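Taking it in order: structure first as structure tokens, then the write-up.
All protein chains of the complex are present and in place, except for one that has been dropped.
A, B and C are the chain letters, set down in written order, and residue numbers restart from 1 in every chain.
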Amino acid sequence: MATYILRISCPDEKGLIYRITQILYQRQLNIVGNDEFVDAQRRYFFMRTEFAGTCQPEELRAQLQGALPAARIELGRPRRREVVVLATSESHCLGDLLLRHADGELQASIRAVVSNRPDLESLARRFELPFHCVPSEGMGRQDHEAALLGVIGGYAPEYLVLAKYMRILTPAFVGRFPHRIINIHHSFLPAFAGASPYRQAFARGVKIIGATAHFVDEQLDQGPIIAQSVIPVDHTHSAGDMAQAGRDVEKVVLARALKLVFEDRVFVSGNRTIIFD
Amino acid sequence: MATYILRISCPDEKGLIYRITQILYQRQLNIVGNDEFVDAQRRYFFMRTEFAGTCQPEELRAQLQGALPAARIELGRPRRREVVVLATSESHCLGDLLLRHADGELQASIRAVVSNRPDLESLARRFELPFHCVPSEGMGRQDHEAALLGVIGGYAPEYLVLAKYMRILTPAFVGRFPHRIINIHHSFLPAFAGASPYRQAFARGVKIIGATAHFVDEQLDQGPIIAQSVIPVDHTHSAGDMAQAGRDVEKVVLARALKLVFEDRVFVSGNRTIIFD
Amino acid sequence: MATYILRISCPDEKGLIYRITQILYQRQLNIVGNDEFVDAQRRYFFMRTEFAGTCQPEELRAQLQGALPAARIELGRPRRREVVVLATSESHCLGDLLLRHADGELQASIRAVVSNRPDLESLARRFELPFHCVPSEGMGRQDHEAALLGVIGGYAPEYLVLAKYMRILTPAFVGRFPHRIINIHHSFLPAFAGASPYRQAFARGVKIIGATAHFVDEQLDQGPIIAQSVIPVDHTHSAGDMAQAGRDVEKVVLARALKLVFEDRVFVSGNRTIIFD
Partner (left out) sequence: MATYILRISCPDEKGLIYRITQILYQRQLNIVGNDEFVDAQRRYFFMRTEFAGTCQPEELRAQLQGALPAARIELGRPRRREVVVLATSESHCLGDLLLRHADGELQASIRAVVSNRPDLESLARRFELPFHCVPSEGMGRQDHEAALLGVIGGYAPEYLVLAKYMRILTPAFVGRFPHRIINIHHSFLPAFAGASPYRQAFARGVKIIGATAHFVDEQLDQGPIIAQSVIPVDHTHSAGDMAQAGRDVEKVVLARALKLVFEDRVFVSGNRTIIFD
């Protein structure tokens, strides 16, 4: 028997779970996992259901949509997502993703690695993946992004993963992949603006280095947060040691965020995520 | 409008969520939180629902029981649990509970502190709580437990909290409070049997000290685990420092476990817990 | 045989450890613990030595100062510090300190609790400590601090502990206790400026709540960091739940920072701390 994942989000009202599960029950589908959450502030309802059974997904989807006209409904088999990874020159996140990919652990199919620099080509080649260098030197931002899109478009990816891609993307670019671009960056307590954050963190003597994985947002540098973690440091860590600690936590947090997203466990509600893990 | 918590557990079958939410919907009750889980190995279904509305709880309970004859159904308003705390002579867990209790943070009403030793009387008195010393010297285990039960019985507590109560309870005693006794103890990687575990942990040079909160089980020294956490240590920690680190993690883990239990978030499935947090 | 703690900091140069340990050896003092660190950026040397033996501390101090004219030298027996705690109305940090104090765990003697509000009086009284309310209503900041100093001065404390004291202290006040005021505050990834930080953290959907204990600095809102920790949260946490999680981590981090400071393990180097733990 096949397994399906059903995701529904809509304005909250009475009877939503009842109406949804009624339809599943009438079709003799067996719910094996179910999570709901109501964002009380926004009065919005989120539900993720895993069910098993025989099912015409398009027909079921239509019936659910008929019952819940205001809802966003996604229904499908669990599947590996088509992904393009963007990176610049640091290898720790890309390497970790490629290892997990090679082990079949990623719930994604990495189609290609794209970079604005040539450094990571050998790493991508070790794992027999296409590598495209799209240098930005001497190009305006718009032209560079057009070139990027030219390369990326050929793979028609569902998600872009920014695995330490160090250039800012324009709202126009981001707008083509709404909540489909996932980024990882270091985070500090307190936060440091400006250049050389690790040097600032060192000068301030922080005791913790963090990392945040988030969706990239059109308006904001930082969109909804998917996962965060930290690693302890102390005065014996140089700025370089802190950067190394940061790399160790970044790769773990990015992998965790991708797992959550690719398993369809993440909803976006305003600027927050609802995560059913 | 009142809020209620509904807890249902029963053998898994198709349509459970549908049948339950149908009844709630017919009564125009508004689900504000819902969690389900199926223990696939035991084919057992667990559901915790928070709903708001006007409701005759006994009548609703009966209707649900009629629809699900095999289910265990609990329905009630969120309420402070009546609790008796047992402790011996260490103050860290008891003190933390008394502070949280005084702050109204505990979701419980501590009726009394009972001990086999007199040491903690002054601490209980600081917080204006009855303290009963039931010494065990010169008594058989059965007689001592009878004396304990005499004192405890007067308070008719729903839960017993063992906040570093250092005597073993007999199955007969535990059997009177099935999944109603919560204990905290230190945990190590690797585990150490026998006396002076901190001295053993020191000799072995462990880098982590842990704590486990669990239900006390008739058969087993350790019943279903509710919460666990750890704290890092290193070679500069003496056995005494490790014990201090252990105390710091024990009190946090016990408070966390009590919060989960008293908010009706914990189900027991075989020797595991299902926790909707 | 008595134990002493020797703390030395000075510009780095060759032979420092040799010259210091030579003096200790000539006096047949037995080093039982020794830590050094050179802040490479500032070329500054820090050393903390625990030694046992018979010793005229003032004479030894003078000899060391003669050998290291540029050094700051502290020498003394481990001792409980005289402390005044300032708090406003939240009880979690104060309560935790009072429990540890009552257990003799704090390496400090709390002389009094001072507040700008009356709320915490009953808590202080439970532990038989003097409580002083110095309200700030209708007073200028300078007058209020003068009144505070009047109360505090009577206790001649070595350290002030801000256990959720919610008023900003002027540089003039802070200047009277250089690196002698320890504060605890919540910390977020990312940081949130302005009012209601927990509401902002909630709206941003953070997955981690942190706490930072630090020395209070004349110039800065935040001086050198002593200890930091975090606690995970998720979308099911309301802003209030996040605040509760924040309280749980704050009290642990403050207690840890005080232990480090009162055991003479913390040096300040520029805006960083060097911590020998």
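The rule is short, and it goes like this: a contact is a pair of C-beta atoms (placed from the backbone, for glycine too) under 8 Å apart; a residue touches a chain by one contact, two chains touch by 3 or more.
Fair warning: this is a prediction, and the values are worked out from it, not measured in the lab.
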{"item": "Of B:32, B:52, B:67 or B:225, the one touching the omitted chain in the full complex", "value": "B:225"}
{"item": "Interface residues of subunit B (partner: the chain not displayed)", "value": "37, 39-40, 187-191, 202-208, 210, 212, 222, 224-230, 234-236, 238, 269-275"}
{"item": "Absent chain, residues of subunit C that touch it", "value": "14-18, 21-22, 24-25, 28-38, 40"}
{"item": "Touching residues on subunit A - with respect to the absent chain", "value": "91-92, 95-96, 99, 102-103, 105, 123, 126-127, 236, 244, 248, 252, 255, 277"}
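We adopt the following convention: only the chains that are shown with their structure count from here on.
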{"item": "Intercentroid distance (Cα basis), subunit B paired with subunit A, Å", "value": "37"}
{"item": "Numbers and ranges of subunit B residues touching at least 2 other chains", "value": "none"}
